[in-house]
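Just dropping this structure here.
One protein chain omitted, others in place.
Showing chain A:
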Amino acid sequence: MSIIDQTIEWFGEPNRWSWTDPAGVPYRTVEHLQFSSLALAISAVLTIPPALWLAHYRRAQFLATSAVNIGRAIPSFGLVILFWFLAARLEVDTTFWPLMLALVALALPPLFTNTYAGVVQLAQETVDAARGTGYREWQIMLRLELPLASPVILAGARVAFLQLVATVAIGAIVNDGGGLGRYIVDGFALGEPGHGEILAGGIAVVVLALVCEGVFALVTRWVTPRGLAIQSRADARS
């Protein structure tokens, strides 16, 4: 039986399209998205406020510029396994926290750097104008710098989310749930007969990543302040 047949058969198995059965692709997709979205949300809460504050007062410049480079050097695979091992050693439940902490750690650098860069690149005149009209510092941060930096912040969130979706798949190696990576890891464990499952899982992960990317592009367009959008359209035309 060819691999393609094997894969088609795999997708055709009963329960494969169930939302409630762990064998179901929709069930694993939801699990995958839950894990990655929660990690993104936690990271956003942890990074955006301090980055906004630090950027407003132009502090920790070095950290902001080097964070992404440091983050890039850390192997996600190693981080997941390391956290899982430490949790097991410390007798913490290994099904949720180790993977979640590894994910958050991986999402922090791009979010922090982009928030910082998005705020720092704003024209000083804009900030001064707001100050002149009587805005307090916290109002400048929340009502001016945050919205104006939002396209750059979202670009960072997109990079982070991409990394998260990829890492949740890897996390299936040690995690019981593991989202769509479950099929790939299980397939690898089976060897030759698992090729159909590996391919099916691979396709599912790739499709999910591409869909997420598309959704992110839409969200960016939706969240960007209207004035900025008009301006960038004008820039593109000129």
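What to note about this one:
Everything that follows uses one rule, which is that a contact is a pair of C-beta atoms (placed from the backbone, for glycine too) under 8 Å apart; a residue touches a chain by one contact, two chains touch by 3 or more; residues count from 1.
As a convention for this text, contacts and distances are computed from a predicted model.
Missing chain, UniProt protein name: "ABC transporter permease", from among "Extracellular solute-binding protein", "peptidoglycan glycosyltransferase", "2-oxoglutarate ferredoxin oxidoreductase subunit beta" or "ABC transporter permease".
Touching the missing chain, out of A:Ile3, A:Val45 or A:Val223, is residue A:Ile3.
Only one of A:Leu46, A:Ala60, A:Ile74 or A:Ala229 touches the absent chain when the whole complex is considered: A:Ile74.
Residue in contact with the omitted chain (choice from A:Val120, A:Leu142 or A:Ala209): A:Ala209.
By the touch rule set out above, chain A reaches the unshown chain at residues 3, 7, 69, 72-79, 81-82, 84-85, 88-89, 91, 94, 162, 165-166, 169-170, 172-176, 178, 181, 184-185, 187-188, 191-192, 195-196, 198-199, 201-206, 209-210, 213.
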